[in-house]
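A single protein chain has been removed from this complex, and every other one stays in its place.
Letters A and B name the chains as they come in the text, with residue numbers starting at 1 for each one.
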Amino acid sequence: MPSTTDHRPALPQHDIQIARFAALAAAIHVLEAGIPSPLPGVKLGLANIVTLIVLWRHGWRAAVAVTLLRIVLSGIVLGTLFGPTFWLSFAGGCSALLALLVGDCWHRIAPRVGPGPLGLSVLASCTHIQAQFWLAWAWFVPHPGLFALLPILQGAAIVTGFATGVLATRILTRMRELEPALPLPPQ
Amino acid sequence: MRLGDGLLLAAALSLELFFIHRYWAGATTGDIAVIQSPAGSQEVRLDRDQTLTVMGALGPSILEVRDGAIGFVQSPCSRKICIRSGFHSHAGATTACVPNRISLSVAGMREDGFDAIHH
Partner (left out) sequence: MKKSLPIVVLFAALAAGLWLNRETPTPAPLHSYRLFALGTLIDIQIAGPMSDTRYSALEGELIPLLNAFETRWSVLRDGALAQLNRQLETAASATFADGLYTDLRLAQQICRNSGGRYDPAIGRWIALWGFEDEEKPREQPPTETEIVAARAPSWCEAELSDQIVTLGTVGVRLNFGGMAKGRAVDLLLTHIRNAGFPDALVNAGGDLQVSGQRGERAWRIGIRDPRAPGEQKAIAAISLHDGEALFSSGDYERFFTYDGQRYHHLIDPHTGQPARRAISATVLHTDAALADAAATALFVAGPEDAPRVAADLGIEMWMVIAPDGTPTTSPALEQRLEWLDTDAAG
């Protein structure tokens, strides 16, 4: 705990926030990696909630920082850094992030018509799974049998994207109630 | 929920429908055959009867898919071993028209399939 006699300059509040969000996201990511999955690549994507919230509340720069930190951090913790699992996660995370940025632009251009956290979440999860699938197909197992998995993967992405989107909206609403200064998320 | 959310959800769902239509229509036990020729390799599903013509080093070989099995029915090679070897359906089965440089192998997608057929 910082004592009152310490005169060293504190870190900018902004950096601390990003570090906290990244740590939280990494922890969720690691925990989630441990949940047995019915299919490789299918997971809830709870860590993406953090990205969504940061994007919504602090803008795209913060969201990019948190997501990249999360992927590298969890890669280090899980020991998969620069291994195949890491690159799959990296490709999924980066493309989902790109899709989110596009969606965020749309939202900013047309605030009333553009998507809210729910649509963005579905967009991110679908992009995530598609990017992982095509990388896995091109790189590891170019077996045509893999295509039979596509409908399952896409279906799972819609369901999990919707679920995390609902969760993110709820969390944002609750945060808004605690901090009335920030804009209210859409209903 | 806003219009943008609805649009994105609709897009995701239509992609899902497309995948189901494209990759699940006429779901199969999953066996496919890989045909390799001087021109490259191609994959053939064994759940639909069809006739294929593949160009080899000597000329065209004709292959047929019938009742989940695939085999050579016509080939320009002299000894016709590939045709005599009959129709193949077991994962791991391989045959070839050696002079015409066309090979055929059945790839199973079931875990209990064979990696090779000994004969």
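Here is the rule we go by: a residue touches a chain if its C-beta (ideal position, glycine included) is under 8 Å from a C-beta of that chain, and two chains touch if they have at least 3 such contacts.
Everything numeric in this text was worked out from a predicted model, so none of it was measured.
Touching the chain that is not shown, out of A:27, A:135 or A:159: A:27 (per the contact rule at the top).
Hidden from this view is one chain, which touches chain B at 36, 68-69, 78-79, 84-90, 92-96, 98, 101, 103, 105, 112-119.
Simple rule for what comes next: only the chains that are shown with their structure count from here on.
The centroid of the Cα atoms in chain A and the matching centroid in chain B are 39 Å apart. Within the complex formed with chain B, the chain A residues making contact are 103, 106-107, 110, 112-116, 118-120, 122-123, 126, 143-145, 147-148, 150-151, 154-155, 157-158, 161-162, 186-187.
Chain contact summary for the complex, chain B toward chain A: residues 1-9, 12-13, 15-16, 19-20, 22-24, 27, 30, 32, 43, 107, 109.
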